[in-house]
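A single protein chain has been removed from this complex, and every other one stays in its place.
Then we have chain A:
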């Protein structure tokens, strides 16, 4: 056996990371895009040329530079005369916060349920199966609409609503994965060594299902960003005057014929961000789960 010389050995990942990145164009593009979005979100106040909330009736519906506009407003202005580029930049913050927050909360809910069901089995497993079945039977968009109607909107409520409707994949995958890990001999060995159940969960099971969590996280984050945009577009998510991309599209709809960039640019931003997250997720899956690993 010559396993020690192959590049798939886990202990050498840090050293081999650049080598493993080579030839993964999609992952690299995604990584660059996502880093860009994060940079924009973090440094929004320094990058944005204008205040995203300041209205100016004098400067309504200015066209972007490529359509005869000026560099004062590179992407033009919206129906209230607010700088479109600045709103787009601040909108990155909202999209990322909602996406990350909702996916993180969904991770917590889904992982807890899935691992409990997988490791404990028996009644816990049946109870969790039942909860998952209920969750899958509920139409998520309608549920979100209902909750938002009742609880009102705002970033926090949107995050909670999206988490509540996006945890099922975590639970389904982690139930299977943790059950499989829990039946491994090293878990029984740890138990025979006198390790507590908490310790077994923490140091034997969790590290070995982490890869699943990372992969589903990216996927669900992309889904949540899209869903948040959809809710905003319907007027039920983030409320005006917040610069949410979905809301910007909704506002731009009125000017679809005369000023199509209002809806197009925000739509492109959503597409790019979701694409970046998905590319990173796909790349991570290939990196974390090398082919042919037993």
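Everything below uses one rule, namely that a contact is a pair of C-beta atoms (placed from the backbone, for glycine too) under 8 Å apart; a residue touches a chain by one contact, two chains touch by 3 or more; residues count from 1.
The working rule: contacts and distances are computed from a predicted model.
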For the chain not present in this complex, what protein name does its UniProt entry give, out of "Sulfurtransferase", "Peptide/nickel transport system ATP-binding protein", "Putative effector of murein hydrolase" or "Type cbb3 cytochrome oxidase biogenesis protein CcoI"? "Peptide/nickel transport system ATP-binding protein"
Which one touches the absent chain: A:120, A:138, A:195 or A:272? A:195
Which one touches the absent chain: A:208, A:239 or A:278? A:208
Missing-partner contacts on chain A, residue numbers: 1-11, 126, 129-130, 184-186, 188-196, 199, 204, 207-208, 293-294
